[in-house]
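Have a look at the structure below before the remarks.
The complex is shown incomplete by one protein chain, all other protein chains being positioned as in the whole.
The first chain written gets the first letter, and so on, giving A, B and C; residue counts start at 1 in each chain.
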Amino acid sequence: MFIVLKNNPDPVQLESLKSWLTSKDIQIHTSEGTTTTVLGLVGDTSTIDIDIIAALGIVEDVKRIQEPFKNANRKFHPDDTVIKVGNTQIGGGNLTIMAGPCSVETEEQMVTVAKAVKASGATMLRGGAFKPRSSPYAFQGLGKEGLRLLSLAKKETGLPVISEIMEVSQLPLFDDVDIFQVGARNMQNFNLLSVLGKQDKPVLIKRGLSSTYEELLMSAEYVMASGNAQVILCERGIRTFETYTRNILDIGAIPALKKLSHLPVIIDPSHATGKWDLVPSTAMAAVAAGADGLLIEVHNDPEKALCDGPQSLKVDTFDELAQKLLAVHGFMQELEEGSS
Amino acid sequence: MFIVLKNNPDPVQLESLKSWLTSKDIQIHTSEGTTTTVLGLVGDTSTIDIDIIAALGIVEDVKRIQEPFKNANRKFHPDDTVIKVGNTQIGGGNLTIMAGPCSVETEEQMVTVAKAVKASGATMLRGGAFKPRSSPYAFQGLGKEGLRLLSLAKKETGLPVISEIMEVSQLPLFDDVDIFQVGARNMQNFNLLSVLGKQDKPVLIKRGLSSTYEELLMSAEYVMASGNAQVILCERGIRTFETYTRNILDIGAIPALKKLSHLPVIIDPSHATGKWDLVPSTAMAAVAAGADGLLIEVHNDPEKALCDGPQSLKVDTFDELAQKLLAVHGFMQELEEGSS
Amino acid sequence: MFIVLKNNPDPVQLESLKSWLTSKDIQIHTSEGTTTTVLGLVGDTSTIDIDIIAALGIVEDVKRIQEPFKNANRKFHPDDTVIKVGNTQIGGGNLTIMAGPCSVETEEQMVTVAKAVKASGATMLRGGAFKPRSSPYAFQGLGKEGLRLLSLAKKETGLPVISEIMEVSQLPLFDDVDIFQVGARNMQNFNLLSVLGKQDKPVLIKRGLSSTYEELLMSAEYVMASGNAQVILCERGIRTFETYTRNILDIGAIPALKKLSHLPVIIDPSHATGKWDLVPSTAMAAVAAGADGLLIEVHNDPEKALCDGPQSLKVDTFDELAQKLLAVHGFMQELEEGSS
Partner (left out) sequence: MFIVLKNNPDPVQLESLKSWLTSKDIQIHTSEGTTTTVLGLVGDTSTIDIDIIAALGIVEDVKRIQEPFKNANRKFHPDDTVIKVGNTQIGGGNLTIMAGPCSVETEEQMVTVAKAVKASGATMLRGGAFKPRSSPYAFQGLGKEGLRLLSLAKKETGLPVISEIMEVSQLPLFDDVDIFQVGARNMQNFNLLSVLGKQDKPVLIKRGLSSTYEELLMSAEYVMASGNAQVILCERGIRTFETYTRNILDIGAIPALKKLSHLPVIIDPSHATGKWDLVPSTAMAAVAAGADGLLIEVHNDPEKALCDGPQSLKVDTFDELAQKLLAVHGFMQELEEGSS
């Protein structure tokens, strides 16, 4: 961490700052330039609140050198984290395809879709029981009954399930859910993250609409600092000025997050684009860029049902896509082995 | 609402769509162009999920004409909403100054600051007991004890208090708080909004970092649709590409939100800029643009305390600013009266 | 196009608007709802300025249905445009790799890099002679001499060259350049675009830092409307709130632009990420998503030279990447053939 001082800093305040830092076992290296003096701090600065320093009258700017996250940091955990769920593994060279409808609606829908996606190669079933909707007048999901139907489809197919939890009070209903999904709008719901940090079950955290990599990793840090190391990162598109697609898929997040962290990275091309016909190309891109898996919306009959979003694939379109994704993933692995 | 059809739509699916719409009491006006056919829908389209229509194979695009919010809509409630809190009113030509420290720390701090801001003209006291922090290692607020100290400062000064609630389970602790504050990161915590919609106390909702006006008003709609009409909107800066300031204050949000809605609009220049020396100019701008009030961070001694953010004003700087804000507000009102 | 009228529009103004539209051969379909009246316009609305309509006192909103671009529009030109440059083709199933240094520096550098990238499979040489730099104190490129060195490397290797033109007055210097590159900061330099529209040589247009797909296609339209149909679109990253990478590569732009337009789409992963170690993953993603080519910065010795940006690959890293890109492209084509 570096502290850039204002010109002619008050010596009493400067002394007070220095002794406060020293009391925290920080060593101080001073560089005096012609116009600016800079203090270089050496030691464990992760517990120092950067805002505290920046607020001081003698300080012009503070710049952090080390990342503020530890548990999620690749520097301290060089090996990839691999997360076991049922018979499947997330990370470690696998391509995990999580598929299912946006929202759980009927038993027939869930079982039909679950069987279909399993046959296509999906190793996990997704489905929303609690749906965050921007309008209070829109369908908010089946809730408890939705989780029961998910459970039933899990029994029928053996696929582990992932579903979104929106609030701490819903926790008891998630006994049969295998992965907690934290939605983009809840990425900084710190109470929820802390409580999930005390559960013995993986947590998939979706990046917020305008959250930085660092903020996403700090949210992972909330879960990990509370004791749960099984965290999965999910890029689902960010909000920009472009209005043609609902969001913009940040494909560079895959190598960037993998460089910064050891946690698995999953891509959700359905929400990232918001248009089903853009899902295949972006899903292929995600596999080629090294994603550990995909979270894809699939519906048994979007036409007939009059009840699904424009971002879901039909079962047969999904089947074709899944085959290609697995083929490209296999080819990429051969390429990697060939070059190493 | 308009539905733009693809070329040569399947007639069976088109008929099915039309009869579904008719069953919802929607009249359909068809415009057939040379390359596109468009259905104009007349009737109450607010309950129709735009995503359902957009998902159909025969549909190219759907455009909404009417705003999706009703209770918060100026069109149906032409008069400004005025909210009474203790002896003060928010809206209706008043300038409400809410001031206090970012986080509640000690009894001495709270009482000192409360007395000072009251003397300067503030009519409401702010202070954070529960603090949303992006790092799990940062100070998270005093919690229950913080609310007790706020309560104490309220008794000493008679100022009503506003404080942030982060989770439904904290509700019982907020008995003595006069306005619930919903933070920017919780703007789309729909569970929290619905529960606050059942309380008989005003709710101030901060705009999310990358939320549109429509999304902010839909969050207000969540509270109002649950029965609580006492909603206050708060612009606190949005996230953009600019990194010099923490956020960008969207000053145009004041006239825009007042055109779209009848709810009062409060500006938080402290979070919007993140730098105390930019607070005065932007606060003055907010008053000139017609804001109903300001939410300003004030600290008794930011230098000495080593514990406050770079965005707080000192008590004496705040005093000078408050006098100017009230003067400009008075001058603006004279101008308005002169011109009407 | 739809015109949403305000309540109770002035009948004289309404009549004036209608007769103006009719004079432009536009048919008008009126839908009268309970609260809003909407005019649906049928005919060629591409020459109608949407701002003119929106400015009228009786108009609340105007919504366009048809895209405002014609020459670049896939709807009117269903087949992919293929552009021939020397012995190579851009579009039509090829993967065009354009590679070379960020800026042209010395003869030895250019010839060395040109030979190396040709050996690795590149079919076009890139190199900047005129460099747009945000600082007047930074190196602005070798200019005319740079173009001479590019020409020399072209003679040595037979590779066609692409280089950025910044101003109309530079045109005479570009005789031996095979493709004009229009930089992101010049995407809306309409004078330059119009002049390039009168040349008989392909033009590659880079998307502006915060330009929409529609704006990029309208810039292509400037060139095409002036008579030059050989336009290549280039996504090079957009500006967002994220600061870890210089820009965010919008991978969804590939399928989206190909859906909207028939023009080839090239990806520049070097500028999109700004970090050389993120280039390989994002370049692979671009190929998997269906890009027609890549524009990659390569340097012969970034370490030694102390003169290149952090986004360039070394010659040998590029060689390894190029082999993989061509392999993945080949595999993708087999997959496509298998599924069709």
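Everything below uses one rule, namely that a contact is a pair of C-beta atoms (placed from the backbone, for glycine too) under 8 Å apart; a residue touches a chain by one contact, two chains touch by 3 or more.
Everything quoted here is computed from the prediction, not taken from an experiment.
Of the candidate positions C:218, C:298, C:315 or C:332, contact with the hidden chain is made by C:218. Only one of B:14, B:111 or B:328 touches the chain withheld from this view, namely B:328. The set of chain A residues touching the chain not shown comprises 2, 4, 29, 31-36, 38, 40, 42-43, 61, 63, 65-66, 75, 210, 239-241, 243. Hidden from this view is one chain, which touches chain B at 210, 212-214, 238, 240-245, 248-252, 254-256, 259, 272-273, 277-278, 280-282, 284-290, 320, 324, 327-328, 331-332, 335, 339.
Annotation for chain C: contacts to the undisplayed chain at residues 13, 20, 46-47, 49, 51-52, 54-57, 68, 132-140, 166-169, 185-186, 188-191, 194, 209-210, 215, 218-219, 221-222, 225-226, 239, 276, 302-303, 306-310, 312.
Note that only the chains that are shown with their structure count from here on.
Geometrically, the chain at the heart of the complex, using CA-atom means, is A. Measuring from the averaged C-alpha position of chain A to that of chain B gives a distance of 27 Å. Centres computed as Cα averages put chain A at a distance of 31 Å from chain C. Among all residues of chain B, those that touch two or more other chains are 210, 239.
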